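Before I ask anything, let me first share the structure, which is written out below as C-alpha cells.
A single protein chain has been omitted; all remaining protein chains appear in their positions.
By letter and in written order, the chains are A and B; residue numbering begins at 1 in each of them.
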Amino acid sequence: MMSQLVIRRIGIGIILLWVVSVLIFALTQVLPGDAAQIRLGQQATPETLAALRKELGLDIPWYMQYVVWMGNLLSGNLGISAAGGATIESLIGNRIGNTVFMTGIVALISIPLSVTLGLLAAMFPGQLLDRIITTGTLGLIAVPDFFVAIFLILLLAVSLGLVPAVSYLSGTEGFWKSVYVLALPIATLVIVVSAQMIRMTRAGILNVMGSPYIEMAILKGVPRKRIILRHALLNAIGPIVNVIALNLAYLVSGVVVIETIFAYPGLAKLMVDGVQTRDIPLVQACGMIFCCTYVILILVADIASILSNPRLRHPK
Amino acid sequence: MAQSSPIFECKDLKIEARPWDADPIPIVKGVSFDVKPGEVVALIGESGSGKTTISLASLGYTKPGLHFAGGKANLLGKDMITIDPEERRLRRGEHVAYLAQSAAATFNPALKIGEQVTESAVLHGEMTQAEANVRARELYEALELPDPDLIGGRYPHQVSGGQLQRLMAAMALVEKPSLLVLDEPTTALDVTTQIEVLKAFKKVIEEEGSAAIYVTHDLAVVAQIADHIVVLYSGEVMEQGPVDQIINRPTHAYTKRLMAAVRPTPAAGQGEGTTGEHRREVPALEVKHVTAGYGRAADGKPAVTVLRDVNVSVERGHVVGVIGESGCGKSTLARVMAGLLPAADGQVLLDGNELKPALDDRARDELQLVQFVFQMADTALNPRQTIGEIIGRPLTFYHNMTGRARRERVLEILNLVELPLEFEGRIPAELSGGQKQRVNLARGLAANPEVLLCDEVTSALDTIVGANVIKLLERLRRETGVSFVFISHDLSTVSSFADEIVVLYAGRVVEKGPVDQVLSPPFHPYTRLLIASVPEMRVGWLEDTMNTREAMAGISRGVTITKVGCPFFDRCPVAIEGTCEKIDPPARIDAHGHDHVIECHREIDELGAPGAQRSAAASARSAKAAKKSNGSAGAAKPAAARKAAAAKKPVAAKSAPAKLAAAKRAAPAKKPAAARKKPAAKATPDNLQQINGVGPKIESQLKAMGVTTFDQIAAWKKADMDSFSEQLKFKGRIQREDWVPQAKKLVKAKK
Partner (left out) sequence: MSDTTAAAGQSPNPDIYDELPDAPPKSRLRLSMVGKVSVVIVAFWVLLALIGPLIAPYGESHFIEDDVLGNPIDDPSFMLPDMGLHVYFGTDYIGRDVFSRIVWGARTTIGISFIATLLAYFVGITLGIAAAVAGKWTDAILSRLVDAILAFPNIMLGLIIIAAFGSSIPLLIFLAGLVYAASVFRIARALGQDIMVQDYVEAARARGEGLWWVISREVLPNAAMPLATDFGLRLVFVILFISSLSFLGLGVQPPISDWGSMVRENLQGLGNGIGGGALASITPALAIASLTIAINLIVDDISAQAGGSLAKKMN
C-alpha cells in the first residue's frame, strides 16, 4: 500500500518534470514568435531569415523542435549561448559548483538551527523566548530578501568592516577563506530560510501538542521532555521533514536575489544576466536545472510525509 | 490509611475560564464531594455542567484556558492543586488514572500500544519493563482482549474501537491506582458494544478494588456502575446521595427533570396508538426492492453496496422508526428516499407515483413533499444566514411566498416549534443546540411536506433537550398529520414515538411491523440483541443481562455487509450453518399481526422465544392489557429475565413507578391553567382511549394530570384550541381539533 503510494507519487513527479519542460519550451521558444525575425529586425531579407532559421533549427515544426531540444538536453548538450556564442555547458560548468557550495552550507547551518529553535519555541509556548522567536520570524518572512541583505551589508561590512560586501571567488581560496568571503550571502540566506522553517516547525509541534494523546501522556505523568521528544516529535517528524524539503526548494528562489546583490558568480546570477540580455538558450537551460531541483525537492517532501505516517507503514 | 478516610476529597472547588479579552467566567462554582475507598461516584449532568472539568481536578489538571480559582482537590490527603509539580506528575498514573471519552484519540498513533500501556509504570520506577509487560498481559486477559500476547505489539489503528476502549482501561490500571477517573468511556459506542465495555470496566474495578469517579450523562449507565451520584448543573452540585436514593427518590427539581426526560426502556405498548384518520389506500412514501451504495461498478451495481433489496412503506400520518447499529445503512435509506443518494436498483414511490432516483431529476413539488432533517443542526444550518432566512427560504422556493406573507408564515412556524419570535433575526451561532435543532425541523416543516425524514435528530442533544424535541415531534405529528421517518440508534426513543419499526442490519430489513409487535416475541435474533442491550435504569440490570446473555455469542463483532444470505449470520446464536450465509432468508409473517414481518431462516415458532422468551411474550401482552385499564406504563417489560430480576430486587421494582411519578410531576406544570383544575374526587374515570387520537401513552399522561373524564377534556380543549386555530392556520390538519366535539358527544351519550 505504501510502496504503491510512493511509486504513484514518483510517477506524478516525472509527469510534472515533463510538463515543466514543455512549459519552459513553449514560453521561451513558441509563444514569443519567430526568434530569427526578432534577431534580424526590420532589415531581414527572406534569404538571411531562412539561413538563420536553419542555423537555429527553427525550420522544422515546433513539436519537432521540442523533440530535438529535449533530445539534446537529455544527452547533456545544452546548446549555444545567443549572446557570446560559447557553449552553455562551459558557461554553466564552473558556476553550478559555486551555487551548490553556497546553498549546501546554508542548508547545513539552517536545518539544525531552525529545528532546534522551532522545538524550543514549541516547548515553552507563550513564554519570552517563544514570543521573541515568533515575532522575529513573523517580521523576517514579511520583508524582501534584499532588505535583510542590505542591512547585513550596512551593519557587518560597512559599519563594522568585519566581512567583505562583495562575494568574489577567484577559485584558489581554501574552504574557510571561501566561507569567509561568502559570510554575508550565507548569513542572509540562513536568516531568510530559517525564519520560515522555524515557524513551520513550531506550528507542526504545537499542532501535535494540542492533540488528546498528548493530554493523556500528561495525565499519565510522563515527563515533559519525553512528551516532546517521543510523543510529539514522532508524530511531527513527517511535517518537519516536509518543511525542510520545501524550504530547501525555497532556496532556489532566494538564491536568485542573493547572488545578484552580492555579485556572486553562481548559476542564478548567470540566469538573471541571461534574462537581461534575453539569451533564450541560456535561460532555458538554467530554468530547467532550477525547476527540476525544485520539483525533486517537493517530491522528496511528499514521500517523506508518506513514509512518516504510521498507518501506512504498519497496515492493518 | 484508615479505612474510613476518603481517597479523594473535593472541597469547595472553583474553576474559571480566563479569556484574554474579558473577565473570568466561573465554570465550576464551589463543588464538594468525597470518594471513599472502593466506591464509584458518578458525576452526572448535561454538557456544560462542568463534570469533566471537576473530574480532571482530581489529577490537578485543567484544560487549556481554565484555571483553579479556589478550593481543594485532596487525593490521599494531599491537595493536587497546590502540590509540587514534580510530585503531582509522579502521582498521576500511580495514584490516579484517567480514562478519556475517545480511546481512538487518546492513543498516540505513532507508538505501539504496549509501550503506551506500560510507559508510566516504568517511568515512575514502579516496575521494570519486563514486570510491566507481565502486568499488562494480565490486564489484557482480565479485560477479555483477543491475543493478549500480541496485542501490545500492535499500533492503535490496527485494533477495533471497542478493543481500544478496553486497552485504555489497561493503560489506566497498570499501576493499580487508588482512584480511576472515567470520562464518558462508553458514550461513543454502540449499545451492543457498550455492554461489553461496561461489563469489563465493572469487573476490573471490582477486582482491583479501586475507587472511581464516573463521568456521564447517561443515567441508565450510572445505575449499573455507581454507588453514589453527584448531580451537576452549570458547575454546581444540585443533589448528591446514594444511587438508590437519587434514582428512585430524587428530591431536587433538576434531578427530577433529568429522570423525567429518560425514555422508558423499549417495550410493547408504548407507541402512540395510531388513529388511522389519515390512512389512505396508498402509503405516503414507499421504497420497493431498493439496492443502493457508493461508487459505481461495471454491472450497474454500486461498488460498495449498503442497502440490499430493501422494502419499507410509510403510511400517511404514521411514524416509522428505523433502527440499527451504526453502519447498518439507516442514513443511507433516508438519503435514498430524499434522492440525495440515487438508488442503483428499485423504486421510490410518493403517493403511489414513482420518483426518479436522483434528486436533480425530481420535480420541485415532489421535492417539497419529502423533506430531510439532518442530524447535526450545528452543520445543517448555514452559519451566515439568519433564522428568518433559513426558515423563509423553503417558503419562497416552494410556495413563492415573499414579503409580508413570508415573514408572517416564518413567525407562525417559529411559534409552532416553540421558539421565541425574536429569533427571526438571529444567526445559528447565537442559539443553543436544542434551539438549533428546532430551527432545523422548522425548515423542514416550512416546506409543508407529507413526509419528514428525521436522521438521528436527537442523538447529539442532551437528555432533557432531546426529550423536549421528541415531545415537540409528537405534537407536530398529531397536529399536522405529517408522516415521519425517524432514524435513530436509540431503541428507547424510537419505541416511544413510532407507530412502526423497521430493524435494519447491514443493509437488510431483518424485521418490521407495528411497534408493539416488533417489541414482543417472536423476535428476529438481531432485534432481541438490540432490545436486550438497552440499559435499564435500575440497579443490577447489567448483572442480570450478563448472566442471561452469556450464551449470546459474537456480541462484540462489528457489522459486516454481505452480498448474499443473512448478514447477521456471524453474530447469530441460532444461525443454521450452510444455509444462513448462502441463501437470502425468507420473509416470514407473524400470524398474530399481519403487518409483522421477520426475515429469518428459522420458523416463526422457533423465534417465538424458546424458554424464558415465550413466557415474556405472555407477560408483555398481559402487561399491556393491564396498562390499558390502569394506565401504568411501567409494568410493561417484555423480557421474563427482567421480570424475574424485578421480583428479586425490590429496588428495581420501585424504580419504574418512581420514574413515572417524576414524569407525572413534571408534566402538569406546562399545561394550560384550565387543565390543572383538579377534578372532583368522586368522578368516575372514563375510557379516554375512545377519543380518536388518544393512545395509551397520552391517556396515562392525562391521568397523571388528573384528567380522567370526558367532561374535563371537553372543557380544557376548547380554550386551548381556540388560541391554536387563531395562531396557526393549519386548515383542518390539526387532529386534536375534533377531540372536543368527540368528547362532547360522548358526554351526551353517557347522559
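Here is the rule we go by: a contact is a pair of C-beta atoms (placed from the backbone, for glycine too) under 8 Å apart; a residue touches a chain by one contact, two chains touch by 3 or more.
Keep in mind it's a predicted model, so treat the numbers as computed, not measured.
Given the contact definition stated above, which residue among B:379, B:560 or B:687 touches the chain not shown here?
That would be B:379, which touches the missing chain.
Of B:31, B:447, B:531 or B:598, which residue touches the hidden chain?
For the chain that is not drawn, the touching residue is B:447.
Taking the full complex into account, find the residue in B:42, B:310, B:387 or B:464 that is in contact with the omitted chain.
In the full complex, the listed residue that touches the missing chain is B:464.
In the whole complex, not just what's shown, which of B:435, B:458, B:480 or B:562 touches the removed chain?
Considering the complete complex, B:435 is the one touching the chain left out.
May I ask you to list the residues on subunit B that touch the chain which is not drawn?
17, 19-22, 25, 27, 46-49, 63-66, 233-234, 253-254, 257, 338-340, 359, 362, 364, 367, 371-372, 374-376, 379-385, 393-394, 397-398, 415-416, 418-420, 429-435, 438, 443, 447, 462, 464-465, 467-468, 471-472, 475, 667, 670-672, 720, 723-724, 726-728
With the missing chain put back, which residues of subunit A would touch it? List them for me.
Residues 16, 19-20, 23-24, 27-28, 31-32, 138-139, 141-147, 150-151, 153-154, 157-159, 165, 249-250, 252-253, 256-257, 260-261, 271-272, 274-276, 278-280, 283, 287, 290-291, 294-295, 298 of subunit A touch the chain that is not shown.
Heads up, the rule we're going with is that only the chains that are shown with their structure count from here on.
Centroid of subunit A to centroid of subunit B, CA atoms only: how many Å?
Centre separation, subunit A to subunit B: 56 Å.
Write out the stretch or stretches of subunit B touching subunit A in their complex.
Residues 56, 59, 61, 89-94, 97-98, 100, 102, 105-111, 119-120, 123-124, 154-155, 157-158, 171.
Give every residue of subunit A touching subunit B within the complex, in rising order.
By the definition above, subunit A touches subunit B via 211-213, 215-223, 226, 230-231, 234-235, 310-311, 314, 316.
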